[in-house]
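Just one protein chain is left out here, and the rest sit where they should.
Up next, chain A:
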């Protein structure tokens, strides 16, 4: 039997009952769609989560400097050295202590019995490039610079919440805040911090003013790196900051992007994969069932074909091909629907759709395989039929 004849006979057999064939594919369509959507959404969402990590976490390194009474482990100047490392975009040194975290700050020295005059705020000494490292935004005024530091100007920059608590909204009259009964000029208000958001409620002072509040030594270094450089910088940072005491610094690096992706996919995949596989099995049972019914209806046709010289193998091949074609059709439709669904979901969420091209190609093949397996038993039944019985 010519392979083209086999193909033509199977196609004709499938198309003879188009509605039944279409309904039979439904199970496979559902199964394959579920599988493609599951894998596609998982890959898309996984990629998306990694994308967000890239912005916030994947480029952020924090170095905690333990406090020792003998000496400073990290000098304020060392932070400038750190920026010479390739991949470091910005680095900021902070100093904060338990004592400086609870200081009473007042906006004026009037005693107003109707108002709570003082607010308990944290005072943090920071190097001037804090804005860049925390991706913050100056809401008013300016940040202090190297000049303020060298001159030991008594200036502060307020975090946005601290400013609100103190009732300071405008800087055009050069307002002052009083800490430990000393006045400090407010020259800026910083807000929109994406990192170290706790600093929004803090009073930021130049490092040279820090000693007023017992803040002599660097306690923490914030580092912002280029994308992908975090892992490398995390290994180098401690040595660059404090060559003699590198081992004592505690470097907190973001999780590797690979782990983030795997973690995200594991959660989504498991359940839905099982769902998709169950639908596929249901689809296979459906194909097997309908093919069996079809064969029972076509007993006379099988008998005729046997009389015309069809061998048992010819009969089995025809019905196997028919059920495989039904499965393949379901697979193609399912893969298409699944891809459309993934792209739609991604478009609605403004995500980048991610779909493994091998998955899109393997899905129809999986559908055909389901059809083939489902057709095995019915095809065997058809082939085993005796021509005498089939023609009766």
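One rule holds for everything that comes next: a residue touches a chain if its C-beta (ideal position, glycine included) is under 8 Å from a C-beta of that chain, and two chains touch if they have at least 3 such contacts; residues count from 1.
Heads up, the rule we're going with is that contacts and distances are computed from a predicted model.
Per the UniProt record, the chain missing from the shown structure is "Peptide ABC transporter ATP-binding protein", taken from the list "Biphenyl 2,3-dioxygenase alpha subunit", "NADH-quinone oxidoreductase subunit J", "3-isopropylmalate dehydratase large subunit" or "Peptide ABC transporter ATP-binding protein". Contact with the chain not shown here comes from a single listed residue; of A:148, A:220 or A:305, that residue is A:305. Touching the missing chain, out of A:2, A:98 or A:172, is residue A:2.
Residues of chain A that touch the chain left out of the display are 1-2, 4-5, 9, 12, 15-16, 300-301, 303-314, 387-388, 391.
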